[in-house]
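What follows is a single structure, written as structure tokens, with notes after it.
For this view, one protein chain was removed and the others were kept in their places.
Here the chain labels run A, B and C in written order, and each chain numbers its own residues starting at 1.
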């Protein structure tokens, strides 16, 4: 983890999304899919916490060598400010942060399931998996056509891809959960990776556990520091031996987790729909497929 | 008093000063020298109070008709932000605010004494006085040559002018107080107007009282609202009948005051040098020369 | 704003406002050259600058200093005193035909009693707000709120002798805020105004001096909004039927909705109005827009709507 004053090489709109590419050779070499960046806010503002974004691209070779790209959809004050950033301005960047997705060594066919901006880190992952000779298929979901992140690139990166939108404006109408079962069959996926809303992640986790498919998900728990200092970003994680759970920091021990180990009932307390029901014991979790 | 969203027509540097000209026909017609504008700060900043600036120019005729100009030297966060404003941006402006300088009806020769940015409102006053056929002489002081505000315009507007700088880089070395006595003699000034530091204003006030010369000064007491709501901007003003004093709002009853009525010992409490000594009775103050 | 009013009315157990946004004490001059750009007719109501028996010149200047998302100020209750207020300010306020809440302070129990007495049967006063942050000369100048028994004496006395609804303005600086509030209700308080500005200091490091002439002033503005919300929430949960006016850092309709959800029956606006004279009207509009978007009928319906997550039982097996 390093902190750099990084020049913005490129800042552009991608439909509803914004993409920012920074020059950060010190970081670019070491980043892996699933890791994220922490961006400092400008001084004298009423909003002061750093904002966090998954890494979408790391260029190690060619003209763009040493650059990193992240993608975001403007939500509130911080991303509104970021959306105004222009090339050649400088950003206060800390990274790479967090644990990356693990690559399967033996297993070969991977299904990547993304909602909204979740596609950004998964496209990065897809590249790395293919570079390792894995088969990659994708399910990409979003509210509307505009919210589907880089569909062309998604097609390019995957053997087969299912695109779904809530309003049916692109691909099938529905959610990623509607098409996942058929995709699992058609692709015979051996491993699942997902980046989506918490409640979607939970459903995906349950689906994979039923079918005994090892999976990894990346979570977006709000983070005050992003670098392990404050313990505001914790996720309740079941111990490997099933002896209980610990609140672990998503910024340090995550943001990528084995969803089978997340104590969903407890973590999703703040989701209106979910009632806090104490689980009856914990499963002993199989290690990540070696 | 009106509040307008005013377009910036022109924003430029004048030595160490910044000048901003806004398009505000609703205000321009009514403003008089000594009145000031209140500028709103942008949202989402950690600094939220409005900033206040004397009016330097009001153009009622010609190509610039309906425009207002104010001048400032960047001090802190608010003026730093204002210094970045460019033409065609918009400002949240309230004005005209406060009481203006009174013009003498019978008396004719006026000495205007300005320190630093204090010259901005006094040049405006000089124009209006000359338009009324008065003789105007000036004393303009500043730290260095760069801090002397528009010396050429000063010369143009005055019969005679004495320029002084603390370091002697322009005009005589010294303070406006050093040259005032001689200027009072040479010009036979019948009325004095001043815009300067509090302690300088006090000395000017005493000088004028000794010599029985009616005078008016404009003060810069920090103002939280600038529009008469909060009573944070008060100045202790001796009652006309000498029966005591009242804390009156500089933004509403001021910023122009008859210095003979300011209870200096009390007002300058916060000036380190001044000890709070209760005055022995108050002078009965002559009305402004009709 | 006529339409606005119709849907925004609130009723604080008998005290009615056309909409729930009032001007906070000390932030709206009621002098002749008064409210300036603030449109009195469009306020839900006015809380006056705190009134004392005798005229008060207030504190020396500087009286205000800007801080991060707020300001520290100490005006020192400058006010014209009872007689001039009744002769000059009150008639002017009555002309505006809006609810008037008079904020009162004394430096002794007796002064509180005398001023409450003088006001209680005057036309054009709708309620009293008891200010307790002033110096108590009978207790060596400590604030009245410093001792529960003293709060009890003052609030009890004022409530007993006045036919007007009495709101007690409390600072957040009470470890047993809820208990104190309960005490006040037993003493006859009609409701509460939460919160008063928070005691605070700003230092001028260049001149090695406090920024204000009286070093410790009151912090106000957006900075204290979460503190005020916390106070409103705690008191409202304990006494859901007692009217609370929330105040502290409210500058937008959303801010006001936060207070109404936390349990406030109405809100007051101070610092935001100094910066933006039309803040109260914009805030009222913002509340209306929110209600419309959420399909909620009136501001009062927001009260108690805050969904609190239940206590979370630890899973048994946890070692």
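Annotations for the structure displayed:
Throughout what follows, a residue touches a chain if its C-beta (ideal position, glycine included) is under 8 Å from a C-beta of that chain, and two chains touch if they have at least 3 such contacts.
All values reported here derive from a predicted model rather than from experimental measurement.
Across C:161, C:201 or C:238, the residue that sits in touch with the chain not pictured is C:201. Looking at C:99, C:134 or C:172, the residue that reaches the missing chain in the full complex is C:172. Interface residues of subunit C facing the missing partner chain: 57, 60, 67-70, 72, 142-143, 145-147, 171-176, 198-203, 205, 207-210, 213, 215-216, 219, 221-227, 229-230, 232-234, 249, 254, 257-258, 261-262, 290, 305-309, 312, 314.
Residues of subunit A in touch with the missing chain: 1, 3, 40-41, 46-50, 94, 221-225, 227-236, 245-247, 249, 252-253, 266-267, 269-270, 272.
Here, only the chains that are shown with their structure count from here on.
The mean-CA centres of subunit B and subunit C are about 36 angstrom from one another, to the nearest whole unit. Annotation: 59 Å between the Cα-based centres of subunit A and subunit B. Taking each chain's centre as the average of its CA atoms, subunit A and subunit C sit 46 Å apart. Residue positions of subunit B with contacts to 2 or more other chains are 46-47. Chain contacts: subunit C has residues 69, 222 touching two or more partner chains.
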